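With one protein chain withheld, the remaining protein chains of the complex are depicted in position.
Moving on to chain A:
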Amino acid sequence: MEVNVHRCRFIEYQPAQINSLSHTETPTLGLVACGRSNGNIEIWTTRNNWNLLRIIPGGEGRDVNAVVWVNQHSDKMFPRLFSAGSNGLLVEWDTISLKPKVLTRVSGGSITCMSVNHANTFIALGSTDGAARIFNITNPKLPDLYKTLKPGKPSQVLSIAWTHDDKYIITGSSDGAIKKWDSISGRTISTMTVETRRKSSTPVTSVITLPDNTIVSGDALGHVKFWDGEQCNMLQTFNKSHLASVLCIASNRDGTEVYTSGVDRKTVKFCKVDDLENAGNIWIETGKKGYHSHDVRNMILIGDGKEQEVLVSGGTDPAIVVCPIVNYPNVTHRRLQHFPQKPMISISKSKRLLVCPFDNGEVLIWKLGKYAYPKEYDVSPQNPSSVRLSLAENKSLTMKLVTKSKQNVVSCAISEDANWIAVASIDSVGLYRMGEDMQRPGHLKRPKKMKSFLQEMILDGKSSTGAHRVLFTPDNGRLITVASNSVIIISDLTMWVDDVFPELARFTEYASPSQLSISSISTSGDSKWLAVADDMAKQINIYSLDPFQRHMTLPQLTPVSCLHTSLTFNPYSSTLVITFANNQFYVYDVSTNALTRWSEKYANVMPARFARIQDKIMGCAFNPENSNHIVLWGSGYLCSIDMQLEIDESNLDITVKKRKREANAVSANENYRLSHHYQGIMFVEFIGEKEMVVVERPYTGILENLGPSFYRPQYGT
């Protein structure tokens, strides 16, 4: 297949730095919450080889300094999620509607650190006023302030930890003191201090406790110290392990291994070993590995012995890194995808417009360029795959839309005729009318906000409700909105009078009896069908848009444990491609209410090299030339599949050597042809025959904007 690709690298999407990570285990999912400095909290699951489930959107002034899971009822699917930040608010989140459930104002300025006790009943917070506060969170409605631990001298609390018997709280503060507090009486039991350099005190940036009552502290001098938690005297210190501030410490469950990292980007492993001279144990440094390009701000160790234990870390370089710890440091790490798994970009194929939302309510609209048709002699027959076409018309940024709400945009859509733009954030939905400017052909009119559309969205007299997803039907006539309470609302765009948009229908299957989080919606090319799926793949419904009714619920396609990633209607037929986190995909024909024959036969059969890909399938693009030809894509690959070809089951697995060889020379009639030519793919779509758009955001491009990291000149460089 030959196709001309718009390789778009102009979307400078910049993920925010990771401030905090938290992990919890539920019976069905291993959950990791990742708080970022733009206020976003990502909820990842370790199931299906790391899958990004949801993103709680942040906004201006809502940076997350600390995030914890409170797993009070282990049978619940989602435990309680708390976050705290510089605005001094302790927030409990509704992880389905992605909105704050309870806001508690904590006096004492910005909250720097947070820790939950091992019984999951109290949360301890450290603030910049130097006090640590304990909140009782047994009441599901409201956290109560239980105790304030105030030191004599004011200083900032930078790190906080509970001892394993929950009796004491350990805090590390900016004046170089590590304090042990009685959590019941609120009194200081003892104070440990770290050394100073040039008479200025050394901030204790991280502190954890181990099951054997050892306290481990890391400070701004890069020293890692082990303290006796009973007597509060120093057992050991490692002054040469880190060259700069230690920002995070993690330990395994038994407390026999400790990992530290920080500004010098190295992760150092310490092991508890038998003291060969005396009885007892000592700590030794056993390995060092660097895989971050910038400061490592937070690190957690996941695994309970059953699964492979992994070290999860994040920092200024915005991707989460997962590193197995068996045989550390001789291991290979994995960097998780650095942008959302749901495509954020929306496109108008006929008008060649690309829309992408950014933080703080900004939406940018680009017009794609046009390529010049290659002359015959330009095409080198040796390597036709990498011909660079010259541009007849360059891409241009046509519009910058700034919404008044300073919330991060969760979803935005552009209608096919480019007359409408819908921008959804977590507490509002804005609809804008745009259209082509008659005075300046080829340019867009300034978008005009449809004011009353907001009124339309107020549901049941509650305060303004935002949306999770917005989507226009391909005939431009209707807007489908997934509200944050999981109700699907369909509004008519053709019959609007005085900014009033009639509501055509409302589907509430996902809102009650129990709310599910809708992750993907898609409409068919003839605007007749709407497919909706939740992220746990519990319910995949097909709705008819004429008349408005539920058409059917898809049968269970995969085992229960498998998560769903994307849902795409074929714009040229009535088939639907549903992809799952284990790289399986199904092609379902809505008109016949059954899987297509090809999918029925080969749904569980796929080449091992495809099944092995760790990047999740983010979407599916359909070739306008051949409706049986689809392109499945993830952040690091494109896979071309012809649904007419058979899959040779005998030759499913090939060796690594062969794979490398075949990466260069792909046989012509092979199905599942993979291309790793593009990296950091955010969006793929065909915009015409033999014309495809690939939006890339390579990781190196993100690092370029980050500024310098810690550097120490080394001998010989």
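The rule is simple: a residue touches a chain if its C-beta (ideal position, glycine included) is under 8 Å from a C-beta of that chain, and two chains touch if they have at least 3 such contacts; residues count from 1.
In this text, contacts and distances are computed from a predicted model.
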Protein name as given in UniProt for the chain not displayed, "3-isopropylmalate dehydratase", "GPI transamidase subunit PIG-U", "11355_t:CDS:1" or "Exosome complex component RRP45": "11355_t:CDS:1"
Residue among A:D274, A:D437, A:E600 or A:E646 touching the omitted chain: A:D274
Among A:S241, A:S346 or A:N671, the residue in touch with the chain that has been omitted: A:S241
Residue among A:E60, A:D228 or A:E285 that touches the chain left out of view: A:E285
Where the unshown chain meets chain A, residue by residue: 237-241, 271, 273-274, 276-277, 284-288, 330, 715-716
